[in-house]
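Quick one: the structure is below, questions incoming.
Only a single protein chain was left out; the remaining protein chains are all shown in position.
As written, the chain order gives the labels A and B, with residue 1 at the start of each chain.
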Amino acid sequence: MIGTLLRQGHLAVWVALAVLILFGTLRYDNFASAYNLSSFLGYNSMFILISVGMCLVIMTGGIDLSVGTVAALASVVAAMLSPLGLAVALPAGMAAGLAAGALNAAMITGLRLPPFMATLATMLAAKGAALWLADNRTVPVDWTSDFTALGMNKVADLLPWTILVALVAVVIAWVVVDRTPLGRTILAIGGNAEAAHLMGLKTRRAEVFVYLFSGACAGLAGVFLASGYGAGQPLEGAGWELAAIAAVVVGGTLLTGGMGSVTATVAGALLFGLVFNLLNFENGRGTISLSANWQSVIRGAFLLIVILLQARLARPVPKT
Amino acid sequence: MRWPQGHPHDPPPGGIDLSVGSVMAVAGALAPIIFLSDWATANPGLGLAASIAVPLLVAALCGLFNGVLIALLGVQPIIATLIFFISGRGIAQVLTNGNLQTFTNPDFTWLGTGRLLGLPVQGWIALALTITIALVVRRSLYGRYLLSVGGNERAATLAGVPVARVKITTYVIAATLAGLAGMIVVAQNSASDAARIGQLMELDAIAAAVVGGAALSGGRAPIFGALLGAVFIQLMGYTLIANGISDEMTLIVTAAIIVLAVWLQRGARA
Partner (left out) sequence: MPDALLQMTGITKSFGGVPALADGTLSILPGEVHAIVGQNGAGKSTLITILTGVYRRDGGTVRWQGREVDLRSPREAQAAGIATIYQELTLVPQRTVIENIVLGYEPKTRLGMTDWRAAEARTRAVLGRFGIDIDPHRPLGSYPTAIQQLVAIGRAAAMEAKLLIMDEPTSSLDEREVQVLFGVIRQLKAQGTSILYVSHFLDEIFELCDGVTTLRDGRTVGAARIADLSRLDLIAAMLGRSAEDIRSVGMTELSGQSRAEGGAVVLEASGIATGRRLRKLDLTLRAGEIVGLAGLLGSGRTEAARAIFGMDRLTAGTVRLADQPAAITSPRAAIAAGMAFLSEDRKTEGIIPDLSVCENLTLALLPRLARMGIVDQKRERRIVEGFIAALGIKAAHMDQPIRQLSGGNQQKVLLGRWLAIEPRLLILDEPTRGVDVGAKREIQAIIKAKVKEGCAVLLISSEFEELIEGAHDIVVMQEGRSVTRLSNPGVTEDRLIHAMAAGAPA
């Protein structure tokens, strides 16, 4: 069992997460503080969301490059509608994400375009749409409505609302993958798309679902962005898709599809967030000073280490 | 017996390089650092040569790194090149401390703004490289090997094709060309901004290759098609902007053209 976990990289990511948390707790005074925990979770709830959406897409052997700009588009939509309150702006932002997801699904299952190209097109189009709607500016939200409550409020001063919403999405994804025929179909498509079709599985429905789900997650992440940072940001989200892919990969999901874990993906997303968080603390101690520029270098190096570890762990086991 | 083939989700055997934009930034940041150094000001000739050669070499090393990860360690291309995509720009920013470097060096800026026989030098460079690469792919041993590795790697290995060498060479070439492109951008602007050089360039490059008809799954590579694709996308962008169509609409039109191009190719191949 442990051997299987190791091979799939699941255990490795949890162990790495635990080690980093332990390291941070021992080294920095305020690391384990309620303030750090809640701001960490608040910031990373967006990445958890899009990573989980991406995880489902990648399980089918597909990819969704559009999540970053779709989130930006949704943030603009939500910010523009923020005067009408959260009850309107949140569904509207998600609807923008769902629309992008529907577009992806239509191109991929209808026109049979490769997911890489289809979602690349949506990525460009969503950016264009976001800039057009926002008139090339950031769109401030209406602070007098209840819109910002989503991004600012916390339960018991500790858990941001956003992380709870993200958690709901994680649970949905987990239940779907582990407990429903739809989830098995998703994994079967990634394992062998032709076989899944010939087995009579409803492959098209499953593909439509994953792109819609990913789009909805991206839309929701955009609403978080607008609500938590007070503005719809049409230029935000660049590179989010790759951060999400990195989180999925670190979580041990194979990019070729057919295998993967929703929970390990969440761990992967948290792991990346944690590296940032620790770097900030290290800077705060003043012993070394790493500019923001170094952070991406270190993140890349981190990805490299994980990939090298996985290349060793995931080496195919000889058949017995 | 043959059964229907070609589901779009078969993992593409061809590679992809997401790191080109970042490599552009690294090379583009490096060149001014070298020719603005005290040593280069003292030896202008050598300094200029070094400011072109060293960034190209560094870019080639980035490609070597990608190639080794992919060919020798078996990391998927999209993941391996993701590393430089994430960190390459950071490296460039560390090199320049995140500052915008401006300069006046007519010899160097000639790369980006000079003209030869009435045409921009960079146009000549692009044309010359395109012809060279098209000839290499069509006529050379390496080119044929490249297509066979893209088409069926296992079969190529069995037929004696040095697969790892071919792959590494390819990533080195891609990165070196990206490095050159980065230097041209810097020369054109007489300024180097590590945060912006080559940003999202990898997507433009992929789009150009697709519009030009490179089969995305590898195995076929119409080089002139890719050049035409690049020219087409650029021209269309300029035309739309010149006609008062905004940047953002241009993005949407580009997206539509990519979809159309890929869809047409699917039809042609089916």
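In the analysis below, a residue touches a chain if its C-beta (ideal position, glycine included) is under 8 Å from a C-beta of that chain, and two chains touch if they have at least 3 such contacts.
Keep in mind that what you see is a predicted model, and the values were worked out from it rather than measured.
Only one residue in the set A:89, A:201 or A:246 touches the chain that does not appear here, and it is A:201. Within the complete assembly, B:155 is the residue of B:100, B:131 or B:155 that touches the hidden chain. For the chain left out of this panel, the touching residue among A:36, A:192 or A:280 is A:192.
The omitted chain makes contact with just one of the residues B:37, B:102 or B:140: B:140. The chain not shown here touches chain A at positions 175, 179-181, 183-185, 187-188, 190-192, 194-202, 258-259, 318-320. Counting over the whole complex, chain B has residues 1-4, 139-142, 144-145, 147-148, 151-152, 154-162, 215, 219-220 touching the chain that is not drawn.
Methods note: only the chains that are shown with their structure count from here on.
Chain A and chain B, compared by their mean Cα positions, are separated by 28 Å. Looking at the complex, you find that chain B touches chain A at residues 3-5, 7-12, 16, 18, 69, 73-76, 78-80, 82-91, 93-94, 97-98, 199-200, 203, 206-207, 210, 216, 246-252, 254-256, 258-259, 262-263, 266. Interface residues of chain A facing chain B in the complex, by the touch rule stated above, are 60-63, 107-108, 111-118, 120-125, 127-132, 136, 189-190, 193-194, 197-198, 238-239, 242-243, 245-246, 249, 255-257, 291-301, 303-304, 307-308, 311.
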